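Note that one protein chain of the assembly has been removed; the remaining protein chains are unaltered in position.
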Amino acid sequence: MSLLPTEDEIMLADTARGFLDAAAPVSHLRGLRDAGMTHDPALWAEMVAMGWAGVLVPEAQGGADMGHAAAGVLAREMGQTLVSSPFLSTAVMAATALRQVANTRANDALRQIADGTRIYALALDEAAKHDPAKTELQAEADGNGFRLTGAKTFVVDGGFADRVLVLARTTGGLTLFDLPTDRKGITRKTQAMIDSRDAVDLDFDAVSATGDDVLGHVDDAMTVLAPALHAGQAALAAEMTGLAARALAMTVGYLKERKQFGVPIGAFQALQHRAAHLWSETEITSSAILNAGRVLDSGDDATLAVSLAKARATQTAQLAVQEGVQMHGGIGMTDAFDMGFYMKRARVSAEWLGDYSYHAERVARLRGF
Amino acid sequence: MSLLPTEDEIMLADTARGFLDAAAPVSHLRGLRDAGMTHDPALWAEMVAMGWAGVLVPEAQGGADMGHAAAGVLAREMGQTLVSSPFLSTAVMAATALRQVANTRANDALRQIADGTRIYALALDEAAKHDPAKTELQAEADGNGFRLTGAKTFVVDGGFADRVLVLARTTGGLTLFDLPTDRKGITRKTQAMIDSRDAVDLDFDAVSATGDDVLGHVDDAMTVLAPALHAGQAALAAEMTGLAARALAMTVGYLKERKQFGVPIGAFQALQHRAAHLWSETEITSSAILNAGRVLDSGDDATLAVSLAKARATQTAQLAVQEGVQMHGGIGMTDAFDMGFYMKRARVSAEWLGDYSYHAERVARLRGF
Amino acid sequence: MDDELDNFRLETRAWLEANCPSEMRDGAKGEDAICWGGRNWVFSCEAQKLWLERMAAKGWTVPTWPQAYGGAGLTRAQDKILTEEMQSMGARLPLQSFGIWMLGPALLHFGTHEQKLAYLPPIARGEIRWCQGYSEPGAGSDLASVQTRADIDGDSYVVNGQKVWTSYADKADWIFALVRTDRDAPKHKGISFILIDMTTPGVSTRPIRLISGQSPFCETFFDDVRTPRAQRVGEENRGWDVAKYLLNHEREMISGGGGGLLGGRPLGAMLAATEGGLTDATLRAEAVACEVDTLAMALTLERYKDQAETTEIGDASAMLKYAGTELNKRRYELMMKVRGADALRWDEGDAEDWLRTKANSIEGGTSEVMLSIISRRVLGLPG
Partner (left out) sequence: MDDELDNFRLETRAWLEANCPSEMRDGAKGEDAICWGGRNWVFSCEAQKLWLERMAAKGWTVPTWPQAYGGAGLTRAQDKILTEEMQSMGARLPLQSFGIWMLGPALLHFGTHEQKLAYLPPIARGEIRWCQGYSEPGAGSDLASVQTRADIDGDSYVVNGQKVWTSYADKADWIFALVRTDRDAPKHKGISFILIDMTTPGVSTRPIRLISGQSPFCETFFDDVRTPRAQRVGEENRGWDVAKYLLNHEREMISGGGGGLLGGRPLGAMLAATEGGLTDATLRAEAVACEVDTLAMALTLERYKDQAETTEIGDASAMLKYAGTELNKRRYELMMKVRGADALRWDEGDAEDWLRTKANSIEGGTSEVMLSIISRRVLGLPG
C-alpha cells in the first residue's frame, strides 16, 4: 500500500484544480455570500457532469466508483478554494451509507445521486459537539411505522437537500431514517453560518416514517452510518488539508511580495521559520490524509486512520489560517481579502463530524491509552 | 499589596547574590558532584551565619522572621546558581511546620534550625508523583505510641538530615511525625539523583514513635503540613524562577558572543524572537512568584497563589533550559558547560512538591472549573 | 495613610451608591454598553447621560488627571479603590475614548498649558470624540514611513494623504495624526504630531469591513486640508517622540486596559456554562493551562501598573502587548472550541468576538514588532 498518489490520482487532481480555479475560486463563494446565497446549483450540476457526484457510486448505478482516495483528491482540491457544494454530504457520506444497503430503493437513490437529481444532508448532531451516541431524537413505534420527535442541529446542506438521513433513538438502539425533507412535520430553520455555507436546524414534530424509510436495519444504524461517517471524516480532512495548503501558499506568496523596512517580509527569519514549520505540518498531515484514503479503499477497519487524519487536519488547518492572518497583518483582517474566508471555514470544518478532541481521543483509545 | 519588591527585598537579593556568586557558583555544585558529594556543610554554616536558616523562625527563637517574600528572594538567588543546601526543606518547610505548633519542643526545634544545629527533611511521597492524600505508610497505635511501617521516596536532603517529618496514615486520617533520622527501624537508601543533590528512599520497619513525636495533632497532619507545603512550593517556585532567569541570561550572553556565518547568532531573528518570548515568560512568572510571597505573608489562604506560582515556574524553567540547550547547540550538550546542570535541576524541581498538572489542577478547582 | 485610604473608600462607595443610576449597575461590558461620547453621541438611555454628567462633574471620567484639566487628581492607590468599588457594584464605565486612553496622556506630557486647557476638559466631559491617525496604506509595521504631507502655508498646514486603521474615524470629531513636515529629513526626523477637526473641508472617511463583519476601522483621506499650526503637539519635526510615547502607552492599554483582557468573561464561568464543555479532557487541559496563564498575566499587569507609578515602563510594555494579546487570542480560540457548533452562527456573537481578537496581535504594533523590541532594547541583542 503505497502512500504516493497514483498517476490517475495526480491526473484527477489536475483536472479538478483546473476546473475549480476557473469555475469556483474563492470569489465564487464571496459572490454567493454577497447575494445572500449559500450554494450554486449550476456549479453542482457541472460537478455532477464531471462525474464527481458519482465518485463513490457503483458503476451499475451510473457512478464512477473511484474510491475514497479519489474522493479525497477531489475534496482536497475543493478545499483549496473553499468550494461550497453538497459533495461531502451527498456524494461521499450519503452514497457510502446507501452502498451498505443492497436493495432497490438504495440503488435508485445512488443512481439519483450520481445523476444529480438528489441531494442529501445528514441530520446527526443535537448539541454543540458531534457525538452520535448521544442521540435523543425519538422514533417511537407507531403501528407498522414510527413517529419521530426531536430536534437536530448543524445539518450541513440541509437547507437545500431533497433528502435527509436522520439518526434516531429506537427501543433497542439507534436507527437511521432516509426521509424527504418535505415530509410533514419537519421544519427547517436556516442559520447564518460564519463560513457562508448552508446549515440548518431541523425540528421533527411527530414525523411519520414507515419501515421502508429505515436505511439498513432497525436498532442498527451504525452498520450503515459508521462507514459513511468514516468516509465523510476522511474527505473532510482532505478538504481541510487543501484549505491549509492554499492558506500557506497565499501566505508564502505574500511574504515574498510584501515589503517592510525596505525588504520583503519573507526575508525575516522569524517568519521564515514559522512558515517552514507550517509547511512541515502540512506535509505530515498529508501523509495521514493519503493513508486514510488507502485504508478506506482497502476495506480494513479505517477508524484509526480516519480519526488520525481528521485530528491532524483540524490542527493543521487552524494553524495555517492563524498564521495566515497574522503574517498578512492588517490586510488579513479585512473582508476584502480572502484569508478570513479560510479562517471561518477552518473553524466550521474543525467542528463538523467531530472536533480534534473527539478524534484524538478515538486514536488514543485504539492505541491502548 | 504592592507586587514590587521592597527596598529591603532588593537589598537582601543583592547581598545574597554577592555572597552566592562568590561562595556557591555552579562550579561549587560541580565540584561537589565530581567529589561524589551532594552538599557542603561549610556552605550551609555560612548561610546560617547570615541568618538565612532563620528567615522564617520567630525572633524569640533566634530567627530573623523575615517572612515568605524574603524567603522567596533568597530562594530565587539560590536558584540562579543551583545552590545545593537544606534551605527549602529545613529553613522554609520544617520551620513553617514547627511554627504552627506553639509548644516547647517545636520552639526548641526552631531555635536549632536558626542556629544551624538541626537539618530537617520531609518524607511525604511514596510514589512517582507528589500526592500527600495518597499516603499509605501506616502508623499503627501501639500502647501509648505508634509503630510506623512503610516506605517513602524522593526525600530531599534526607541523606544528611538529623530529623525527618514523616507523613503517616493513622486511624482517623493523616498524622505528621517529627523523628530523628537515626531512630531504630529507619533505613536510608541513597539515590544517585540527576541533579547531583541529595535525595533518599526511607524504609520504616516498625519504627516506634511516641505521642511527643507527633507534630500538631493526631489525624490532623494538614493543619501543620499544608502551610509548610505552601511555603515550600512558593520558595521552590522562586528558586526555579532564579534558575530560569540565569539560564536565559547565559543564553542571551551566548547569542551575543557566538558567531556563525560571520555574525553573532543573536542577530538571527528567529532566535531573537524565541529569546524575547522566553523573557516574557520569565517576567510573567515573576509576578506570580512575588504574589505568592505577598499572599503567604498576609496570612490569607495562599493555595491559589502558591499553585499558580509553582505551575508557572515549572513551565518557565523547563522552557528556559530547553531553549538554553538548543540555542547553545553542541556545547550546550556537553557536561563541561553548565547548562546541563540547569536542565537537570529544572526537571527535579518540576517534580518536587507537585508537578505542573498537580498545581494547575488545583488552580482550576479553586477557579471553579 | 491606610486610614486615609479607608476613608476614601467609604466616601467613594457612598457617593457611587448615591449617584450611579441602577441601569448603569448591570456590569455590562460589551460594545453595546460603551459610552464613547462626542458631538454626535446618542445616549442609549437617560441614565447613561446622567451617569456621564455626574462622573464628569466629579472628575472621575479621568480620575488621575489634574483637576485643572477635568480630572480629580487621584493617586494610583485612590484610583485603584475607585475601580474596585465600581467593579464591586457592577458600575459601567461612564465614558471610554481614545481621548482618555491616548491623546490625553500625550497632551499631559507634551502639550502646552493652552492646549491642555483647550482639549482635555472636553475629553473628560465626553464632548469631543477622538480618533488616531497613525497607520498608512502599505506602511504596516513601519510606522515611521509616514507619507501624509503637511506643507506649511503661513500659520497653517495643508495636509494631503491617507490614513488607514483609524478606529471609528467615521464617528469621531477630531483626529490626532502623524504627518510629514520635512521630506528631506531621515524618516523619523521629519514627522509632526497634529490635531485636526474632522469637519474641516477635505477630510473624508470610508469604513473598512473586517472578517468579523464589523467595521470598527476606517480609511481616512486628507485632500488639501487646512489646519492651524497651533494645533501641533510638541515641536515641529519631533512628532516621532510623541508617537513613541503614545505607542508605549497604547501597548499597555491593549494588553489589559480598556476592559480588554481582564474585562473578558472569566474562563471558568464561560466553560462551566457550556454544555459538555469541561467533560472533554483535551479541552479541559487546555482551559486549565489558559487559566493559569491568564491569572499570571493579570498579576503582571498589576505589577507593571504598580511600577508605572514611580518609573516609566518603557520598552517592557512591548511584553505586555505581546503576551496579553496572544493570550487573549488563545482564550477566544479556546472559547470557540468549547462552544463548538453553537458558536458557528453569526447570531450568537461569539464568532464576531473571536475574529475581532485576531487583530489584537496586529494593531498597535504586531507581536513580531513587539518581540523585536524586547530582543533589541530589553535583551540587547544585535540588529
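Order as written gives the chain letters A, B and C; numbering starts at 1 within each chain.
Throughout what follows, contacts are C-beta pairs under 8 Å (C-beta built on N, C-alpha and C of every residue); 3 or more make two chains touch, one makes a residue touch a chain.
Source: prediction; values computed, not measured.
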Checklist entry - So which of the visible chains would the left-out chain be touching? => result A, B, C
Next on the checklist: Can you tell me which of A:P58, A:P227 or A:G266 touches the chain that was removed from the display?
Outcome noted: A:G266
Checklist entry - Among the options B:T38, B:T153, B:T175 or B:T285, which residue touches the chain absent from this view? => result B:T153
Checklist outcome for this item: Note that chain B touches the chain not displayed via residues 125, 127-130, 153-154, 191-195, 199, 258, 260-261, 268, 270-271, 318, 322, 325-326, 329-330, 332-336, 339-341, 343-344, 347-348, 350-352, 355-357, 360-361
Checklist outcome for this item: chain A positions in touch with the non-displayed chain are 2-4, 252, 255-256, 263-264, 266-267, 269, 272-273, 275-277, 279-280, 283-288, 290-291, 304, 308, 311-312, 360-361, 363-364, 367-369
Next on the checklist: Applying the definition given at the start, please give the residues of chain C touching the unseen chain.
Outcome noted: 281-282, 284-286, 288-289
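Throughout what follows, only the chains that are shown with their structure count from here on.
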Checklist entry - So which chain is the furthest away from chain A, centre to centre on CA atoms? => result B
Checklist outcome for this item: Distance between the CA centroids of chain B and chain C (whole Å) is 42
Checklist entry - Taking each chain's centre as the mean of its CA atoms, how far is chain A from chain B in angstrom? => result 52
Checklist entry - Can you list the residues of chain B that touch 2 or more other chains? => result 269, 272-273
Item to check | Set of chain C residues in contact with two or more other chains | outcome: 368, 371
